[in-house]
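With one protein chain withheld, the remaining protein chains of the complex are depicted in position.
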Amino acid sequence: MTFIEFFGQYWPRLLSGTGITIAQFFLAAILGIAISLAMALLKLSNNRILRCSAITYIEVFRGTSLLVQLYWIFFVLPLFGITIEKFTAGYIAVGMNIGAYGAELVRGGILSVPKGQWEAALAINMSPAKRMRRIILPQALVNMLPPWGNLMIELLKGTALVSLISVTDLMFEAKQINASTFLSAQIFGTALVIYYILARFFVTPFMRWLERFMARKMGRA
Amino acid sequence: MENMSQYPLEITGDPRPMVSFRKVRKAYGSLVVLDDLDLDVAAGEMVSIIGPSGSGKTTVLRMLMTLETINSGVIYVDGKPLTHMPKNGKLIPANQSHLRERRADIGMCFQHFNLFPHMTALENCMEGPVQVLGMPKAEARDRSEELLELVGMIGKKDQHPSRLSGGQQQRVAIARALAMRPKVMLFDEVTSALDPEVIGEVTNVIRKLVSEHNLTMLMVTHQMGFARDISDRVCFFYGGKIEEQGPPAELFGNPKKERTQKFLSAVKEAI
Partner (left out) sequence: MVDWRWDFVWEILPRLLQATGNTLIAAIAGYGIALVLGLFLALGQRTPYRIVTLIIREVVEFIRSTPLILQIFFIFYVGPQFGIRLSPWMSGMIAIGLHYACYLSEVYRGGIESVPRGQWEAATALNMSTLQKYRRVIIPQAIPSALAGMGNYLVGIFKDTPMLSVIGVAELIHTANAIGSENYRFLEPYTMVGLIFLAISLPTAGLIRAFEGYVRRKLGM
């Protein structure tokens, strides 16, 4: 069958798969950002235990592969009594993985804020929490956005792995359609293009827009 | 399109100028950097180029070194066209191999030295002769050591640039350029990035070159006293054109144009 026929027949499944992929992306992103923030702050804390916990988390999740982490969460955790259904397991694994990488970016961003800012905040008697929230983090955010753009693309690509625990995302649908039709070039090619469109025309432009927006807010543009 | 037949295929004449700019123009969009420049430099002549920033002085050197392209006009070196090449009796824009051939006659020293950081001073000097001129290493080493001796850096020949001061690096850069035995040497504000107390190191080397060698030199500089001492001719650039030029005693002592007078008095104030 021609490509048009192929697309005409299978677009509903591709659409639903893409929808699941996008859902996984957003959920994993939210979780990942939260963990990055938490781990970065823990790693910067003066408390040794907190610092070591953060370092351990980061090294473990960065040192092992996302696929291994995914399998572990879905297949091994049940043995400890924690059973998570597959959709949730998917974005939790991806989110925790991204969180470890993101933690380093957040930490780098925070450390790049000039020391004078911390001192000025202290001089007006701000509490550490307020100082972090109102002064440091906003400035750190502008500095760390560019590498976050890359990380978001990695996140999108990471969601494809959840298909391996049978979450019905775009990758999963592609494999299914391939298994029944063997039109590998068409289906995998189309899937590749869809991912590319999501990355190039949605994620990257959004991140760039966010960079410009934050830069303007900080009076830097 | 320019009518290229107005330019000769070769500059003849006795004596023939070593460097010739004929109606050279360079513009970035609406910003004109060089405005139909005509400039001849005789063989062995030492020309200093002074002027306010944006007057086009550095661009003159960079175009001669083929670091920038020109929009119209022709540049000749040693009588032969640099920016163009003859084809079927006409001049057409030069291709890469023509540029490489003609470029061999020109050497340049930069404001920020640009020494190769991963090589020692000696290796920096040997690099051109060995890699580009195909010289055997031993011969290149001899020539390089001779030149490092000339610039007073033979003692540091095995040091990397990161271990040398600005003045020392610039002297090595001069030796490196001379190792290629160019016919024309270009100095682009070579003392502007140096601390005042080491400027003398570099200007003394250039003095030596002027008195002991018969190189044609063009120097863009802010060191007015130095320019006055060693130049055969000084060109004052303004707005992409030569506003005034002449022997240093005349230009510095008795500037005729108003802009020249203004510039020179502003420079005097700054010292």
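The chains carry the letters A and B, assigned in the order they are written, with residues numbered from 1 in each.
Quick note on the criterion: a residue touches a chain if its C-beta (ideal position, glycine included) is under 8 Å from a C-beta of that chain, and two chains touch if they have at least 3 such contacts.
All figures in this text were calculated on a predicted structure; none of them were measured in a lab.
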item	value
Full-complex contact with the absent chain, from A:11, A:75 or A:213	A:75
Contact with the hidden chain (one of B:16, B:80, B:160 or B:259)	B:160
Contacting the left-out chain in the complete assembly, out of B:65, B:154, B:198 or B:264	B:65
Where the unshown chain meets chain A, residue by residue	59-60, 63-69, 71-72, 75-76, 79-81, 153, 156-158, 160-161, 163-164, 171, 174-175, 178, 182-185, 188-189, 191-192, 195-196, 199-200
Interface with the undisplayed chain - residues on chain B	65-67, 100, 103-104, 106-108, 110, 112-120, 127-128, 131-132, 160, 162, 173, 176-177, 180
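Just so we're on the same page, only the chains that are shown with their structure count from here on.
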item	value
Inter-chain centre distance, chain A versus chain B - centres from mean C-alpha coordinates, in Å	54
